[in-house]
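Worksheet for the structure shown next.
Shown here: the complex without one of its protein chains, the others still in place.
Right after this comes chain A.
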């Protein structure tokens, strides 16, 4: 199985994405932004189809769209009260745009499916290099800014008084999140972004007692899910996204049962 180059690529990219999503996911869930991350992935869908329409790689279009909208959100400031309806409106527009660009680009249905549900087995060499570079950037920046990000995500009420450049931290965080969304959707697709960013982190945050424990568990859950899904998908020919979804949701449901001290 591992002698096929497409399987080696899938394992390499999948593992890297599981690490990045687990790391950023913990902060996303702690800061109560999982809904926003989902919206970003819908914006990413619009970006990816725009990329196809322009003849670029979908990942490039996705990055441009998600980063632009993440920084706009940062500029607007996340006002809690109205953000939910705002986010719904934005995601409606994004999906509409995505469908429009897809139709205009005159690609076949498989292009749409791979954006929406992921296509890790057919990932191109160029794409792999892009994903690796982006993942390394996110991880390095995330590690260097670990301390402010941790306070920002886990105790926002004091972080706004304690961190001098809170707006910059917020924008930086949204950009990291946008990049994570863009690379994660290479595996699970933009529709299923919850699977790798939100679910492993949410489960990890019911067991972890320190932020590092939570990050470690989230990465572990992510990797377990991705690896088993790749193997199962190889044997059964059912899409990887399906297995990852089932495994990550399963881990999360088990974590709900856990009520120990």
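Simple rule for what comes next: a contact is a pair of C-beta atoms (placed from the backbone, for glycine too) under 8 Å apart; a residue touches a chain by one contact, two chains touch by 3 or more; residues count from 1.
In this section, contacts and distances are computed from a predicted model.
A chain of this complex does not appear here, and its UniProt-recorded name among "Cell division protein FtsW", "Predicted small integral membrane protein", "Zinc iron ABC transporter, ATP-binding subunit" or "ABC transmembrane type-1 domain-containing protein" is "Zinc iron ABC transporter, ATP-binding subunit". Across A:2, A:129 or A:144, the residue that sits in touch with the chain not pictured is A:144.
Considering the whole complex, the residue from A:156, A:227 or A:242 that touches the absent chain is A:156. Chain A residues in contact with the hidden partner, per the touch definition given at the top, are 30, 143-148, 150-152, 154-163, 205-211, 261.
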